[in-house]
Structure formats: C-alpha cells, structure tokens
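All protein chains but one are shown at their positions in the complex.
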Amino acid sequence: MTSPVSHLGVLVVIVPLLAAYCAELPWQAWRRASLRLATVTAAAVFGFCVLLAAQVMQKGALLYAIGGRPAPWGIEFLIDPVAAYLLLGLSGIFFLVALFAEDELEAEIGEAGLPHFSALYLLLEAALLGLVATNDLFNTFVFLEISAIAAVGLVALKNDRLSIEAAYRYLILSTLGSGAFLFAIALLYAVTGHLNLEYLKQALAPALASYPLSVAAALAMLLLGLMVKAALYPLHIWLPDAHAAAPTPSSAILSGVVVEAYALVLLKLVLHLFPAPVAASSAWRLPVLWASTAAIFAGSLAAIREDDIKKMLAYSTVSQVGYLLLGVGLLSRSGLLGSLLHVLNHAVVKAMLFLAAGAIIRSTGRRRVSEWQGVGLQAPLPAAAFAVGALSMVGIPPLNGFISKWYLSLGALEARMPLYLWVVLLSSLLNAAYYIPVVVRCFLTPARAGLKAPSRPASATAPLLVLALATLLMGLFPSVQLGLVGRTVAAWAAR
Amino acid sequence: MTELLGKLYHNGFYATAAILFLTGFYIVLADNHLIKKVIGINVMESAVFLIFVATGYVEGGRAPILTAPPGPGGYINPVPSALILTGIVVSVSVTAFSLALVSRIYQHYGTVDVDELARRRGPEP
Partner (left out) sequence: MILVLIGVALLGVAVELPPFGERAVPSWNEVARHYLDRSLNETGASSVVAGIITDYRGFDTLGEVTVLFTAVTALLVVLEGRSRP
C-alpha cells in the first residue's frame, strides 16, 4: 500500500484539487502562469489516468479504500475498466481544452479572470473524475455539488449581463436537482442504512419488499435530479443560454464533458444501484426513452432554427443527451455500449466543435452562421476541424459518431424496440440538416472581403488537430474502445 | 384511516419534511422574485436536512459523545448528523453564490423580478 502507484486512484482527484488551491495565489505575475499550471496539472492527471488504465487492464477492477477505511465504514473508489476508460477520455479532453485556453482565453475574459478560470477548471476536473471513480452515494452528492458550483462559475466568467443571468438560472435548476438527489439519499439511507453503492444494492432488494413506495420515490428522485443536471429534454431549459454565454473553453468543457458526466452517473446508478426487478421495469425506462426521443428531435429542430453558432451547438448538445440516455433506457448490451461509446465520442467531437467555432469567431469576428461564407479559406484549420466534427455528428461512416449510432441502432433491435432504430436514423437526417449547410457555406462559397487572417500559435491549433485525429481514429479503430469496455458491459447486460 | 393518521402523526417529522420540501419546491418554481427563489431552495434543503437527521433519532437517545453517559435509549445514530454537517456547508455555499449572482443581476438590470427582467432585456437580438 505504500508505493505511490497504489494511490493512483485517488491522486487523480487530489492532484487537481491541490493545483486549484495553488491557482488562486494572489500575485500579479501568477495570473498568466496559473493557466500554465492548469495545463500542466491536466497533463499530469492524464498521465495518471494512462497508468491507471494500464493497471486496470492488467489486474482487473481496482478498489481503493480512502484513508485506509474499507467500505461500508469509509468511502471507496471503484475503478473498473469502464471507469478507467472514461477517466482516460475525460482527462484527455480536459488537457487539450486547457492547452487551447492558454492562448484564447485572455481575449475573452481579461487577465484578472485567468486565475479564477484555472481554479474553477481544475475543481471541475477533480469533481468530474471523482464522480466517475467514486462508489459511494453521498460522496457522489458532494462531487455533484462541487461540479455544479464550478460549472456555474465557469459560465459566469464573462460577467456580462447575459452570462450572469444564464448562470443564475443554471445554478437554481441545478440546485433543485441536487435537492432531489439529497432527498433520495435520505430515503435510501432510512430504509437501508448504507451509502456504499455495493452494500446499498444488496440491502435494497429486501427493502423494496418492505418499503416499496419509499424506494420507488427515492429512485425516481435520483433519476429526476440527474436528468435536470444532464439537461434531458423538458428539463434542458437552462442549457442553451448557459453554454452559449460562457467563454469558448468553458463552453467546450460544459457541453463536451459536464453534461456527459451527469448522464454517466445516471447510467452508473441504474447499473450499480437499481435492484434487478426495478432496473428491468418499464416504469422508468419508458419515460426515459420518450424524453430521449423528444430531446433528440426537439434539440435538432431548435438547432436548425438557430443562427448563433454557439447556441446552435448548445441545442445540438440537448439532442445528443437524448442519444446518451436512449441507450440507458434500452438497457440492452449494444444499447449500453452505444451510450458509453457516445459519451466519449460526443465529448471529443463537441469539444472540438466548440473550440473550432471559438477560433473562427475569434479570427473573423462572426458569431452568426449565416455570415460564414468562405470562412474555410480565412481560417482553414479551425474550419476543417469544424467540418470533421460536423460530419461525425451527422454520423458519416469513418468517423466516430457513426460507431455510437451503429451500436445504439443495434441496441434498439436487441431490446426489440425497432421504433428507436427509426429515431436514430431519422435524427441523423435532422443533424445533417443543420450541420451540412454550415460546412458547405464555409468552404464552397466565396469569401467576403475584409477578413483578416491571423497566424495562430501552435498550442491553439494542436488541440484541434489532436481532437480531429481522435475523431477519425476512434471511428476507424472502434475495437480499441470495445476491447476496454466490451467485457464489462456484457457482464452488466447479463445481469 | 385512523391507523394511517396515527402513523402519520408518529412520523410527524417526516411528514413535516415532505410538506416543507414541497413548499420550497413551489416557491422556487412559482415565485417571480429572484431572492425568494433562493429562499425557496433553502427551505427545500432544510426539509431534506430535517428528514435526514430525523432518521437517526432514537427515543431517549443522547448525542453520541462517548465521554458522557448514554441516555435511557442509548446514543442516537451518528451517521445522519455527520452527513448533514456536510450538507449544510454545501447549502450555505450555494446560497452565497446565488445571492451574489442576484446582486449582479440587480446591478445590470435594476430589478429582481423575473417578468420585469424579461421586459428590460428586450426581445432576443
């Protein structure tokens, strides 16, 4: 237990926490350096995650009792192959976006805001990675709150009237969600006396017999609370404004990682907490499926009408959350696999789209899609990255968006609900309806006069390149991802 | 029926918490005043704290401080109390942050009323 390697599981959370405290050191000269600190820390955490994933691949799932207090008395982290896979992907995106932020952020929020950004960014990273790793219900709540406050802080960074208002709405709704979540924890504790997910699950089966109403209410509240946070359709109203008003790197993280992480916690609780008869019941699956379908269509339709590029991307996120939860509702092997793959696929693509859009806005000064004629010639690299992302969102084959949609479609067939196969297919057309025209306008229409073509530093273009490459590679070699998570998902579905 | 009411009376703390929770929820959704929404959140969270701590109570129990003798019912369950300490701090943080946001909104718009705010913001650009 003494070698540092054995503590990797918890270091993934502790290191960004400590760095966040350091980021707020009050020296003038430290302001810019704090961003560098965020990048270096995110890189280090990514390194830890690589080691961790290697360890998990070798030895199987890793249980870490924090402070040497084993469950059920203490808090424990459970890093199974799925968690390792997600930690790896999420920390990678955190690193790339931080790299991008180093050059782009100051123009958006001014020098004084930089240390706050770094601190909130690192806190958010710590909280989200903690959410993935923790195996304790109350600990999940604590991480949910850290991530909520940090995310709202990242929205408010610009401090203009729109972002403050969006931040307020986000905070209130998100707190409603966590209120419901805590209420659910109270009920579950009252009927079982456990907080550790493993013990809780075991105790829930008998509790379900004695206290059916309480358990049902608690699980419903857990789901609802997380749905608000994951912005599943009718509960998404806070998302478009918040994601559009935030500075570019914040938007990329909020849309690309935060929402997915909440959807993922939902998936994790369904799998690790719901007793078998409840998990299979259509009482929660049907509402989730309907809400996902509504999200997929309503989000896309709203995105088609939207002219502001960042709002368009935000509405696209609303519809993508639908895909994430569609697989959870289907609850078949391929459906779960599709959802899980879509978490990272969408995270990579949406982060890239937001960063590319931010870079294009920065170099051309145009937020409106209708004014993007010939942008592809003025800012070739961001526009190319945008095009790759857009095609992946539509689900064009060699790119990664295709893979997750493929598995979701398979999942619909496996669950014998072919209706949702049509949902996936039709919605791809809708996605095409708003992404393809933008790409066409970028590259195939003559440019407007009077655009400057600034040269960009390598650290701002490198993340775009890496993300675009990842989009392609994740699509070309899905077997790598499947090898990481396939067996665990099969074990879940077999239950 | 009387049995049901008797149970409800016996679990009065839980029933109160349920009503308080709904009251807070209603305030957040229905009230147009930004600060009252924050108050609603607080009412809601207090309800959760109440129900959580109440689950730990034992008739005739004392606070679980081991240097003091236990009450006739022994000690109460320490876990809910410990968890709610954390919950309260979280709630305070959220309240502070949301009040700061409200004060900023007031500086920008000169109002804390939702309808008035929408009017002053004007139509979407």
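Structural remarks
Note that the chains take the letters A and B in the order they are written out, and that residue 1 is the start of every chain.
Quick note on the criterion: contacts are C-beta pairs under 8 Å (C-beta built on N, C-alpha and C of every residue); 3 or more make two chains touch, one makes a residue touch a chain.
Nothing here was measured: the structure is a model prediction, and the numbers come from that model.
For the options A:Val56, A:Leu88, A:Leu129 or A:Val142, the residue in contact with the chain missing from this view is A:Val142.
Of B:Ala18, B:Ile35 or B:Val112, it is B:Ala18 that touches the chain left out of the display.
Residue-level contact of chain A with the missing chain is found at 17, 20-21, 24, 66-67, 69, 72-75, 110, 112-113, 116, 119-120, 123, 126-127, 130, 138-139, 142-143, 145-146, 149-150, 152-153, 156-161, 164, 167, 187, 189-194, 203, 207, 211, 213-214, 217.
The chain not shown here touches chain B at positions 4, 7-8, 10-15, 17-19, 21-22, 25-26, 54-59, 63-67, 73-75, 77-83, 85-86, 89-90, 92-94, 96-97, 100-101, 103-104, 107-108.
The working rule: only the chains that are shown with their structure count from here on.
Each chain gets a centre from the mean of its Cα atoms; for chain A and chain B, those two points are 29 Å apart. Contact residues of chain A toward chain B in the complex are 138, 141-142, 145, 148-149, 152-153, 156, 159, 161, 164-165, 167-168, 171-172, 175-176, 179, 182-183, 185-187, 189-190, 195. Here chain B touches chain A in the complex through residues 21, 24-25, 28, 34, 37-38, 41, 44-45, 47-48, 51-52, 55, 79-80, 83, 86-87, 90, 93-94, 97-98, 101-102, 104-105, 108-109, 117, 121, going by the rule given at the top.
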